[in-house]
Each structure stands twice: as structure tokens, then as C-alpha cells.
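Every protein chain except one is present and positioned as in the full complex.
First chain written, first letter: the chains are A, B and C, and each begins at residue 1.
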Amino acid sequence: MATTTRTWRQVSARVRTQREYGAGFRWLELEMPAGFAAPVAGQFVQLLLDPPSPVLLPRPMSVASVSKKGTKLVVGFLYAPVGTGTQAIARLEPGSTIGVTGPLGQGYPLDEPGTPVLVAGGRGVAPLLMAADVLAKSRRRCEFVFGARTASLLVGLAEARERLAKRGSKLHLATDDGTRGFKGNVVQMLDRLAPKLAGPLVIYSCGPHGMLAAVARWAMANGARAHLAMESVMACGTGVCRGCPLPRSAEARDRVLATGADAAPLQGNPEWAMCCTDGPVFEARELDWDRVE
Amino acid sequence: MATTTRTWRQVSARVRTQREYGAGFRWLELEMPAGFAAPVAGQFVQLLLDPPSPVLLPRPMSVASVSKKGTKLVVGFLYAPVGTGTQAIARLEPGSTIGVTGPLGQGYPLDEPGTPVLVAGGRGVAPLLMAADVLAKSRRRCEFVFGARTASLLVGLAEARERLAKRGSKLHLATDDGTRGFKGNVVQMLDRLAPKLAGPLVIYSCGPHGMLAAVARWAMANGARAHLAMESVMACGTGVCRGCPLPRSAEARDRVLATGADAAPLQGNPEWAMCCTDGPVFEARELDWDRVE
Amino acid sequence: MSHVTPKSKPISEKRVDLSVRIGKLQLKNPILTASGTFGYGDEYAHVVDLSVLGAVVTKTVTVKPRPGNAPTRVAETASGMLNSIGLENVGLERFRSEKLPRLAKLKATVIASIGGETPEELETLLGALGNEPGVGAFEVNFSCPNVAAGGARFWADPARLERTLVGLRRLTDRPLIAKLSPDVTDIRETARACERGGADAVTAVNTFVGLALDLDRMRSKLGKATGGLSGPAIKPLALARCWEASGAIGIPVVGSGGIVSGRDALEFIAVGATAVQVGTATFVEPEAATRVLAEMRTWLAQHGHAKLSSLIGAVQAPAAQEPAKPHA
Partner (left out) sequence: MSHVTPKSKPISEKRVDLSVRIGKLQLKNPILTASGTFGYGDEYAHVVDLSVLGAVVTKTVTVKPRPGNAPTRVAETASGMLNSIGLENVGLERFRSEKLPRLAKLKATVIASIGGETPEELETLLGALGNEPGVGAFEVNFSCPNVAAGGARFWADPARLERTLVGLRRLTDRPLIAKLSPDVTDIRETARACERGGADAVTAVNTFVGLALDLDRMRSKLGKATGGLSGPAIKPLALARCWEASGAIGIPVVGSGGIVSGRDALEFIAVGATAVQVGTATFVEPEAATRVLAEMRTWLAQHGHAKLSSLIGAVQAPAAQEPAKPHA
């Protein structure tokens, strides 16, 4: 749920490193100035190219890692240069600057009870590796399901394997075409895996909306809770423009209507949740998955 | 006068070198692909940043040097990064590419009889050094008047001195504040210089419009011919948009009206000459200097 | 257009008087936020000191809460953005009970934007809010391009505008600002109708109707076919309409459309705007409005203008529109 204490700032950050990450993705690390709050897994920032920029609006990007280098906060991103904005970000050299607004939105509630099952699709792996680290710090191991259409799209697999092993978590691979790991999708994998795990399960997931909807439905059908990191086209990223609606479930709608301002401190729209401030992480029961695009 | 045989092309050129040139100016050298005709002194090109560009239109730029490096044509530019477009050009690294449309417009008619006097203001020095080279090749020495408000704005002075000395031409410096050379402007310098030169004089000039107007008036008053490189805001640079008018003199107007299509093969507008195709170099008597901005 | 700025020596920024007046409302400076781009003010309060702005124009409020349009609601275009929010807002009740008190605490000068599908709805709103102590003025949104009923086209009729304003005028003694659509054949006519109806000012302009297609899915990028275009792309269009409107009426004009810098703000003021609104720029840079204010103050000081209000309409006379030397 949205909180009224806002900690985000807009700052100018320095590019620390930037490199190819495989499968068409890139890895970007920014050094943040003092005063920028450390993001938690599942939160995002808005990246704004310095002027003159070929695009107008900032680009939302999930936080993929947070670390300290000396006294400096370093924030990492795993991204695909798909269009004008991200391609321009891809050309930034170390030492150059970029605007960052954040941390934004609601991250994963990693303190929920249950057996944590992390379900990643493609580049969704990054925030979940970050979540796995946090869970490990509070001595909770997790099951990490990593799926993709085909083996070559299991982006950053080597790193995932290494980091999860270090933390005693278990990696389960699934590819639609069976080129790596289990042949099938992550939901079929959940079906296989669940009976072996101690309930209740609490799922944290990030990936394409189609996958997230399937995971959400699986969770609701199987009595698990699931927290899903959504995306939407955005303008402001801060809840102001009302540009990033996601359809609330009937249940959430009724709750907003019943409890009014308390349930939705920001604006209390019973019909639509805002991806940027009510999310981007939503529990499965919050959204109407039939209407999610 | 505009010619109907068009030789310009739009090509992609490679940045060979780019460096500071002093007084806030930069020197840019582009390696042209085969098929790009060698520009003559006084002509210009349109530089178009590769997409995604922060500006829409190409930027007109006078050719400041033309040379052959091996089989490659290399074209040089002396420019000031004054706004978004030229500042973006200033960031181009060697090896990167840029679009070039050209050569465009009418250059200096360097074969006119008389004693050549080249009159440069500020960055106007570049095309005139190029003109001096061409004159030297046909064994004509020139008087080179180089003026600026103050000594530090005599951009590329060292290079000018060296190149002109090599060709046996004579450099005359003038600064408004007397910090270098003659104290006064280039027209006062012409007043002093003219009596010592064998008439008729043929002046080639490049610099701010105010200076060019003064030179033009001096030439008309003193029976000299003067060819002045003008500028205008431009869109196409190729005579099509009709966006770059300069006011014709009454004399030119009557001539266009009398001779019609022959006098102005492109469009024959008696009122306005187009900077990009009728110019950018105009003889003093072609324009109405009272209406030049 | 004629050149009227005296060439003066720079002065200290402290000496620059930025105050302007809209009807009875004295503003400490002409920089306002644009409705719908600053929420209800408090969303940005932790990064922007609202009390330094000329005023905060709140999101358009309607009688009933509105959930707004289905996704997708925003799409970027060349130097602009399309939006189809559909007037999502908390409704009159919560606006009054929750939003206004918070703005009062933040010491913002508040201009409340109200919107309705009918003159009656606007009267209901103004009847309820017209004497609220926390509201300095009202902006009446006659120009939302994104609602099925009561949108820009409905309000493009000068007679309807005039009649409606006459009705509203009786309900409040605060200044009434009529926000106009640019999508009309002649904005002078809608502006004049507002003046006749008793408006204290007009805002020129709201967004322009636009469309962007997702070719691969063969449908609009927005959930509705069309949206409203804002941002730098529309600045020249908004500026022309602001200039036309201000030449046609005697009441102040508030400029809006693509303002991103202090220079942009001054361009609107020079063509006749008394105040300006910063909209889309805030999505890019939350502190845009205060930066615009600072840049404007610096420019004025550097150019020796001690009084901003003397620049209003500096470039205005429509007679001077013709070139200096006419020619066949």
C-alpha cells in the first residue's frame, strides 16, 4: 500500500560502469550522491537523460542491485536497449551523469511469513536476486524458479547460480523448449515444486505480465500469497499524473470503497491502482488479472 | 548566380579530428565518402546529426578547408558551439558519423581580375584562408585584412600568419580596441590600405553581417567589386523551402525583372535572393544593405 | 511585432518585483503549477516549497469522484506527451475535507480547478467551494479533451461559455479563470465570451487533441482513441493562441503549454500573459516550477527589469504583425 511519507528525491548520479550482460541486456551501475535513500528490492527509479535528450520523459527502471562502495551508494540496473531512450542510456560512458528520481514505489514485503519462492522471468531475475540477498541476511533460504522461452534467454544465469549457491538457496530452471532445466513454464514448475515445500508459500515474482498473471492465478488457486512486480507506461512515476493505472480486483475495489482514504492514502481510486505508487509490487489479490494487459 | 546543374549529395561522413581552436571555436574535420564533390571556398554544407538527434533540422556550416588525405576528401570546419545543434556536434568523437549535404551554394568567384583583398572578421577567417590558398595556386598574392573587436578574438591567428606567409600574401591586423595591429575596424583599414594597392580591387569577405555591409558600402563607394559571404536562418539549404531570403538591391531587382528566367534560373524572385542557392556569396551590388538584418 | 525592451544595466535579483495580479488576487510571482500535473499539491511538498510559487492550481475536481479512463493513459510523442487521464479525481467531498486543509498547512496560494459536464455541475462545485477560505481563485476547466461529456468541444461554443460564466459569477467573489481549449477556429471568440460572462482571466491553453498509433497492434497507443498533447512540442502553438487571446480581451491571460524554462515563461509573458503554468515539465523534473521561477528572476535581473509586470504584453500589438517593409 502506498505510504504518505515520501523519501524520493531527484538527483544527478554518476555512471560507474556499464557493460553487456548477455542476451541483449546491459548492466548499468550508478553512483548516487548523498541524500539518496537506499532502494529496496522491487522498487524502481526514473532515469532522466541529461539535456539535450532525444526523449522527453524519464524512463522507469527496476533496481537490480544496491551496494556500498566506500561511502557511496551504488545502484545497479539490468536493462534492454529497446527504444530511443534506453539506447541513449546504453551509450553513456563511465563518468557521465544521468538524472535519477527515486526510490519510487512499493518494494517486495520480504518479511512475510512462509516459504519464500522467487519466480523470475527473463530480466525479472535481477530484482529477485536482490531479494534473495535480503532474505539470506535474515537467514531465510529461498527456492528460486528461473524461466525463459529458451536457454539463451536465461539472462545472467551464471551469476544467479553463483549468488544463490552462496546463500544456500536453490535454483530451479525452466525453459519452454526444454533447452535447459525443466521443459515447461514456471507455473508447471511451481506445480511440481510446491508439494515438496513446507506451506504456506509466499511468492515473489518479476517478469512479463503474462507470466505474472499465471503466477498470480496459481497462487490464488493454491492458497499461496504472491507479490508481483508490474510495469506500466509512465509519465511522472510519483503518483501525480495518474497515468499508470492497473485494474483493481473486485475485492480490492470493495476494500477501498469501504475504508476510503485509509486504504489508499494517496488518492483512493477504487477502480484503478497506480503502478508507480500503489505498486509496482502488488499482491495477487489486489489486481483483476483478466483486465491486466 | 545560381546554376541549374546540381552537384550536391547527402552522404554520411566520418569524423576525422575535432579539437579546440581558441576563442571558443572548434575545428572539425570530416572524411567524405566517394561521390562527394570537392567544395570551393565560400560554399557551405548542411550538417545533420545522426538519429536520435536533439534537433530537427541540419545546421549550415561554411567549408573552411578542403584537402586530400590519400584518396579521401577531407573537409574542415571552424565553428562555435552556440546552441543545441552545434554543441551536439562538438561532442562527436573521431570515428563517429555525421550526415553532410553539399557542397551547397555559390562560392567566391576567385578568378575575377584585380588585386585580391580578403577581409575577414572573426571566424570568417577560415573560408578566406582557403580562398588565399586557391589564389596562391594561380600565382596571385593577396592582401589579407583580419579584424576583430579585440586581440583574443583573432581566431586562429598563428595559423593564418603561417599559411599566408608561405604564400607570399600579406596579413593586416585590425582590432577595435587596438590590442593588436591597427586600432580601428576593417573598413578604416581598407581606407588606409587601398591607396597603396594597384586598382581595381576585388574584395572577398566573410564575417558578421554588420561588417559585411560596411565592406559592401565601402566597395561601392570606392569602385571596387566585393564578394560577401552571407548567412541566414535556413531549413533546406537547397533552394526548395524558400526560407532564407535576402533583400535584392533595386539594381538586381530590375535586372531580374528584365531578364526573367535567365537571370535567375531557379525561381527568379525579383524581391528576394535566396541565401542558400543565389548565395551565400553575393557581390555588393546584388543586395539592399539597408534591409539586410 | 515591435521591440520595446529598454537595454538596461543588470540589477540585483532582490530588486526584481515579480508580483502580478489576477482580478483581486495578488500573486507573489507569475509561476503557477498546471492543473493535473501537480496533484493536489502535497505530493511534491517534500521537494518543492509550495509557498514560493505564485499559486498551485489543483487537479480538476468534479462533483463526484471519477476513476478516470482505462489504460493506457499516457504515450510519449516527439517532444510531447499524449494523456487520456479522463479527469480522475477524488471528488468535491474529499477535495474539501482532505486536500484543501493540507494545502493550507503548506502555505500555498491555491487556485482550485473545477470541471463539469454541465453548467449545473459547475454551479454545484462553486456553490460548495466558492467561499472556502483556502481557495484564492478558481480555474474552470472548459477544455478537457479526454471526457465523453462536458469536454473541450462541448465548451467550444462561445454562447454557452458566456451563459455559464454569468451563472458562476454570482456564486463567488474570488477570481474566476476560464481555461480554454486551443482546438477552436478562433480563440479570440471564446476568450471574448468569457470576458463578457464575467471571468476575471482566461487560461490559454489546455492540451491539443492528438492521436498516436501502435502500428503493431493496430490500435491507439492510448485506451481511448485520442488524448491531449502537452509539452515542448505544443509551445509555439500555445504561444500563438495566448498572444491572440491577450490581444482580444482586457482581462488577464494565464499562459500554458510547453513551458520548461524561465525563458519559455517570459515568452508567454511578453506576448501578453500575466501568469504562466508549468505542466508536463514537472513530470520530468519535480522541481521544474521553482527552477523556472529562479531562471525567470535571473533573466530579469540580468536585463535590468525591476518590474516583471511591465513586460506583460511587451510584444503584443497585432498591428505590428506585418513586416516592416510591405511588398507586393
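FYI, a residue touches a chain if its C-beta (ideal position, glycine included) is under 8 Å from a C-beta of that chain, and two chains touch if they have at least 3 such contacts.
What you are looking at is a predicted structure, and each value in this text was computed from that prediction instead of being measured.
When the omitted chain is restored, the residue from C:11, C:47, C:237 or C:294 that touches it is C:237. Per the touch definition above, the residue from C:43, C:267 or C:285 contacting the chain not shown is C:267.
When the omitted chain is restored, the residue from B:160, B:212, B:236 or B:284 that touches it is B:236. Counting over the whole complex, chain B has residues 6-10, 48, 55-58, 99, 101, 232-247, 261, 266-272, 293 touching the chain that is not drawn.
Although one chain is not shown, part of chain C still touches it, namely residues 1-5, 64, 66-67, 69-70, 77-80, 82, 148, 153, 156, 183-186, 208-213, 215, 217-220, 223-226, 229, 231-237, 239-240, 243, 258, 263, 266-267, 270-271, 299, 314-315, 318, 320-325, 327-328.
Heads up, the rule we're going with is that only the chains that are shown with their structure count from here on.
For the pair chain B and chain C, the distance between C-alpha centroids works out to 46 Å.
In terms of their C-alpha centroids, the spacing between chain A and chain B amounts to 57 Å.
In chain A, the positions touching at least two other chains are 55. Across the assembly, chain C contributes no residue that touches 2 or more other chains.
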